[in-house]
Structures are given as structure tokens and as C-alpha cells.
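Note that this complex is displayed minus one protein chain, with the remaining chains in position.
Presenting subunit A:
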Amino acid sequence: MIQLRNIRKTYGKHSVLNGINITVEKGDVIAILGPSGSGKTTLLRCINFLEHPNEGEITIGEVAVDCKHASKKDVLALRRKTAMVFQHYNLFKHKTVLQNVMEGLTVVQKMPAEEAREISLLMLAKVGLTHKADSYPSQLSGGQQQRVGIARALALNPEVILFDEPTSSLDPELVGEVLTVIQNIAQEGVTMIVVTHEMGFARDISNHIVFMEEGRIIEEGKPQDIFNAPKEERTKQFFKRFTNEWSYSI
């Protein structure tokens, strides 16, 4: 189980997260939605301490961290319970696809190379990239790179995978392949927190939607409830804008 309690984050005087509480059960797929600048990325990055929250508590499995007094050891412990898939993939450019996936296993988990290799190839098969194992990231399309990013996260067998807009830097025709991969692993019971602007995708894969604005959770609940009958005015407006955009694109 993952618990975020009263997470607060400020940049100087600008308060970006104003006390966020979220509970994630094993196997949950949480989608975080909200307008640009509402703090979705920041929240995600606070969970693995790529940003240091000013206040709050993060509990992942048996690791409980008081953010204000987090030590290096705490941070490392949290990071070893989580994995992240980045908007811009952030693959290690000087390593092959296989090495990218193996890196965390051999270096962080100290797994013997042979075992790490087996697991990594298995993960690459899951994202359909076995044939690219020896390529370098620069030789892959954006969609393929992102699938490697997903395999790298998956290989670590983390308690939760954090996705920050995994498809938003992809060409439209490559979005589908990545969403399909994410959907498949969601069905395998991998716990995930996904920040996305793909409304349809969020509705289809998540079992819980969190709607954020100005660093607060405005509304949350089951996807069908939030999408079909949002209670808050802000949520209604937000979805209306998206339905409008959809109708434009048709």
C-alpha cells in the first residue's frame, strides 16, 4: 500500500502542492488529471524525491518517510520501491536497450548479470522490443524508446510505477502502441500512478481518478462517476473543455 499524507511543496513563495492525500492499494491504477500547472508532475516527482516535498508523509510498503526530515537513506529506500516513466523517456543514451533495462537490476539490486539479462529480455518481450535489445536509444522511434522506458521500470518489480505524461511527447501515430503496453501491464496487476492528458485512456485503465487544481485535489472517485457525473464545478468545466476539443478534432 502507498500512502501520501499532507504532501506540501513550495517553490520560494509559490505554493505548488497544498496538502495532498492519496491512498493507493496494491494493483490500483490511479490517474491524475488536471489543468496545466496544477502540480501533477510535481506531486509525482515528490513521491520518489526528485523534488523534495517540504512537508508530509510518504509510506510505501514498510518504508515510511517523514518528508521534512528525510535522510539520504530514506530517499534511496523510496526510490528503490518505485520506478518512473518519463515524458521524455530519459533513456541512458550510451547504453543499449538491454543494458538500459539491466542497469537497475545489476547496479542497484546487485543481481547477477545472467539473471538480470533473463529478466530484462522478458520485460523487453512484454513491450514487444526483443529484436531491439542491442540497439541504442538513438536508433529507436519515440514510441519504441518509451516502451524501453516502461521495460526499465517494470524490470525493477517496484511497488508502484509512476508515469508522467508517457505519451505527450510522441507523434500521434505512436501514442497507441505505448498506451496499449501500459494497458497490458495494468491488467497484470502492476500498481501505477499515471499523470495523463489522454482522457479516454485514463477512463479505460484507471480504477480511481484524482482531479487536481492549484495544488489541491478538487475531486476524486471512480472513473465512471467522475467522467459521467462530476460534482465540482471546476471538474465539469475541465471535462467540458476536453469534450469540446474532441468535437473539434472530429
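In the analysis below, a contact is a pair of C-beta atoms (placed from the backbone, for glycine too) under 8 Å apart; a residue touches a chain by one contact, two chains touch by 3 or more; residues count from 1.
Assume contacts and distances are computed from a predicted model.
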Among "Probable septum site-determining protein MinC", "hydrogenase (acceptor)", "2-oxoglutarate ferredoxin oxidoreductase subunit alpha" or "Cysteine ABC transporter permease", UniProt-listed name of the chain not shown: "Cysteine ABC transporter permease"
Sole residue of A:T42, A:T82, A:S120 or A:Q144 that reaches the chain not shown, by the stated touch rule: A:T82
Residues of subunit A (touch criterion as defined above) contacting the omitted chain: 48, 50, 76, 79-80, 82-84, 86, 88-96, 103-104, 107-109, 134-139, 152-153, 156
